[in-house]
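== chain A ==
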Amino acid sequence: MMVPAMGAAAAGRAASARTSAARRAWARYRANPLAVVGLVWVLVFFLLGIIGPWVAPHGYAQTNYLMANHPPTWAYPMGTDSLGHDMFSEILFSIRFALEIAIFASLAAFAVGTVLGLWAGLQGGWVDASLMRIVDFFFAFPAYFLDLILVTKFGRGMGPIIFALAVTGWAGYARLIRGLVLGMRDGEMVEAARALGASPLHVAARYLFPNVVSNMLIALAFGIPGDLTVQAALSVVGMGLNPPLPSFGNMIAAAGGNILGYPWLLYWPAGIFAVTLLSFLFVADGLQEALNPKGGY
Partner candidate 1 sequence: MGVFRYILKRLVSILGTISAVLALSFILMHYAPGSFFSSANLASAMGTLRMENAHLYASYMQMFRDRYGLNLPLWRQVLEYVWHSLSFNFGNSFENPSVPIMEQLRTAFPISAGLALGSIVLALMVGFPLGVVAALRRNTWVDSVLTTLSMAGQALPSFVLAVILVLVFGVWMPGLVPVNGWGTPANVVLPIVCLAAGNVGVVTRYMRGSLIESLRQDYIRTAEAKGVPYRSVVWRHAVRNSLTALVTVIGPSFAFTVVSTVWVENIFSIPGLGTLLSGAFVDDDIPLAITSVFLLCLMVMGMNLLVDLSYALMNPRVRLE
Partner candidate 2 sequence: MADPPLLTIDALHTYFRRGTETIYAVNGVSFTVLPGEAVGVVGESGSGKSVTMLSLLGLVRGRVTVRVAQAQFKSWDLTRLSRRQLEDVRGRDIGVVFQDPMTSLNPVMRVGDQVMEAMLAHQYAPPQAAFRRTLDLFREVGIPDGAARFRAYPHEFSGGMRQRIMLAVAIACEPELLIADEPTTALDVTVQMQILSVLQALRSRRRMSVVMITHDFGVATNFCDRILVLYAGRVVESAAVTDFLARPAHPYTRGLKGSILEIGSRGRSLTPIAGSPPTLTAPPTACTFAPRCPFAVPQCAEELPQLRTLSAGHQVACHRAEEVLDHVG
């Protein structure tokens, strides 16, 4: 047998091939200025999410009725809202909570979707058929409405919102990974490698894994801003994160009503939220072009 004898060498080659592919992808990514700018802001956003609660000058629930609806001052650099919350602190905490919700919801959806997608793709038969029926069901109507119903039932805390987003989010990942598994299982490269006597594990590590990782990375890069959007959108109809927990959705929706009197309540929340979503899209787009230059649009 050839494979055991050259196992170590082949593994080394595979590893170096992977790093050089990653390097090429990074070079392609860097060539896209929007993607780089987006990545910088996304990293700043994550950083603010981590350190925000320590940096914030005020607590998110701390009110000062004497200073309600006050324009920006030294003590309140972004002004205060109708309850006298410091907008700067509100924003810092919002970043933290928004990221917690988006990341946990995406990861949960990602994990469930990956497991079910792998199961469907590898098992085939009735498992595949019935799982895909369920996936189709989730794609047949706007998931946002199911989110609304779930939040109505389970409440408007962090946990229920994460749960709702995960429930409606897993189907996309499942469909993606099932497609990848089916495509790779019957792909020429895999067939050739198998014909040469490579073990299934080797095939999976060498061919399936890198392809799946890059595709899932792209999916996550689209998924996280999607979850940011939906959790904010819940606030727009009044079903978002329960006050006093601050959130971009609540700030934007509240400011929308107060805009004629106190426009500064809108500048920062809407600005940061918009820039963040744009950055995520640039990153996702850049990743798509860098990792998957042929596919997508």
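Selection rule, in plain terms: all candidates are chains of the complex that A comes from, given by their letters.
Brief remarks on what is shown
Rule of thumb we're sticking to: a contact is a pair of C-beta atoms (placed from the backbone, for glycine too) under 8 Å apart; a residue touches a chain by one contact, two chains touch by 3 or more; residues count from 1.
This one's a predicted model, so the numbers in the text were calculated from it and none came from an experiment.
Put simply, of 1 or 2, the chain that touches chain A in this complex is 1. On chain A, the positions that touch candidate 1 within their shared complex are 34, 137, 140-142, 144-146, 148-150, 152-153, 155, 225, 229, 232-233, 236-239, 252-253, 255-256, 259-260, 263, 266, 270, 273-274, 277-278, 280-282, 285, 297.
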